[in-house]
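First the structure, which I've put down as structure tokens, then a few questions once you've had a look.
Partial view: only certain chains, each at its native spot in the assembly.
Letters A and B mark the chains as written, and numbering starts fresh at 1 in each.
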């Protein structure tokens, strides 16, 4: 643990390591600020994908008109428009009138294509940008379709503005022309990668016993754990070798034992804990949140929450609650808000940990940096399993010993701003949460 | 408004502007992560400053012992220790026994120096690091002393751990030796620069009238304001020239007027508003928070909250509440928590806006990026003034037309971590807020 990342050879008085760090932090802030404000010019987008609320028939006609407008409106000095991808289900929809289109516009047939979920998963770069028609749910559905790279999304609402949908479809031609010709501001909405890890038998295990025990000492006050050697088997065998495994504590190093022991004092508690390996099983990108709750069980057991900043792996807290929400800033206006979480600007690189009906008064909504990897674990000895859902979709069961790991995704979801990210966000608070509603008159400085 | 910050000449399919942005954001996250974890090696610090809770006599003896230990313990291959700065008030303190020290240790007389608030303000780089003895209040006092650069602080508590004081003074020799010889992890705690702006008469004003009027149109729903030309004077003069002033709205451009008018529809409200100039008057660095409240008034008027990301200046909300807290992440465990704000890890670059007893249910605690400049304004037409305090110190009155501006400071306060920033922070939650208290037994993955 002795790396000396930034040993300074320069004379101290001029730039101390601290000052150096402070300057770096300043640069980071400035770059972050610029990314947030960046206006990018599109390099003549050639293809657009249209996504609507699944199953809403009334949107088929709107989709048809929009597709025709895209295909027919001349762009970039050429006589025709751009390629449009619509949902393959429309191929057979009466309202979409595919045959009439083919009859009336033979020159455009090449420009109309159909997307499938598989195409989104395998060739996301086919689409230069996406137009969504609907509410926040349609943007969430788009996030679900694109589990790796996501093309930029222009989200239209159909009457009532949502948190994610600033554009009014009534003026779509104006907004789309502006975006394609004058460039856009892009809001890179952070997504979280959620990986479900399943418990598997340890490497030295015979079939009969899939869990081994290790000697562990934990501090009863801080919950800090140090993990020592494997326990001797009761049958009189020698100690087993130390092996790789998922162990949530610091592996104790010989030279540090003495210090640890002293610091813990009477709070130290020796235990034998089950140690086992877990393997990644499933992976999801979420735009809003993941929620762990009792699912179909009648009872919610305690969860263990761990965090790692890459160097240290730390037990954060034991969750005694009805459930736990881990939300992105984008998700701060969704379920997390119901649980009492704060409104969080989408530019803040944080994870919101919001307990659902916590059983202690001290477990308040908590924000940690999104550079931390969180792990939510169902203890091996838990009386019950837990269930986890991703952006409100598909529930997955977490059995005893399983956990889900949450990290900032490399694949954010880019949405186009109407004015700017901050402007759009505060407007959505006004409209959706009735901010400022009581006000009647206002004065200005 | 047509700057094209990142026009790409490279072929689009390979790196779209969006992908480019996402990659930049990834780099920012990685750098931020490294800064958080950085372990720096001090380049043989030669001088230490000792700060204790002001007025606590029982600490004088501890200070004396600590100073002697620093001066006498050989460092860096030399026979003697390092220079120590203690509070100049100790020069005359009986308990400090300066004369006895001078008699007993004539060789060390040069190593004992005395600090004054003036010295801290003018020569902060004299001190290679600072040791504080006391609670969180002593660290806040240190922040108060250093209004620009702050040397790194090693904060010791004297029995009960605080949010800012992880080190136990009972083991100070061990901790200080470790820090000086093996390097430290530094927690750059963001401070906010708070600047009070006072209203002054406008540039074209005769003495009799210090405020001029401009035509303004505001959207009654969104609160968005566009500012037009100066009003004609009633005396029949021509329109005055447009001049620079503090006006919280977009100066309307001719080409955009039509669009604005249409978008607002019936919600547009035409007004004449007073326009005037404000000038910066006072400046404070805060480590925890600034609080605006009614102070000595019996009544709290409404405040106007504006935010600027450098490009746009935006009305965020009208504050109808008993007061408003703007807290740093470090301050999230202080007053903001009483107001219902979330626990916020000190690495998150955010400002916490926490209303005190808000008069509407929709004004929830809100986090904005610390790249935003906030302005809290007392409207020119307010029925009452407001008061603002900085880290709980000195109240300043904000009169009608005044405002206070809050920005991330260029001068963070560096504190030394005991283990790591995250580890220290979660430990302080456990100890100070009784996190995890209900738990009796715990299982591990």
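To be clear about the criterion, a contact is a pair of C-beta atoms (placed from the backbone, for glycine too) under 8 Å apart; a residue touches a chain by one contact, two chains touch by 3 or more.
All values reported here derive from a predicted model rather than from experimental measurement.
Enquirer: How many copies of the chain make up the whole complex, given that 2 are shown?
Expert: Total copies of the sequence across the whole complex: 4.
Assume only the chains that are shown with their structure count from here on.
Enquirer: Quick one: chain A and chain B, Cα centre-to-centre, how many Å?
Expert: Those two chain centres are 29 Å apart.
Enquirer: Enumerate the contact residues on chain A facing chain B in the complex.
Expert: Contacts found on chain A: 2-8, 12-13, 16-19, 21-22, 24-26, 28-29, 31-44, 125, 128, 149, 151-152, 182-183, 186, 188, 199, 216, 218, 221-223, 225, 246-249, 273-274, 276, 278, 302, 304, 307, 309-312, 314-318, 320, 329, 337, 341-345, 347-350, 352, 359-360, 362-372, 375, 377, 379-382, 401, 403, 408, 410-412, 414, 419-423, 426-427, 429-431, 433-439, 442-445.
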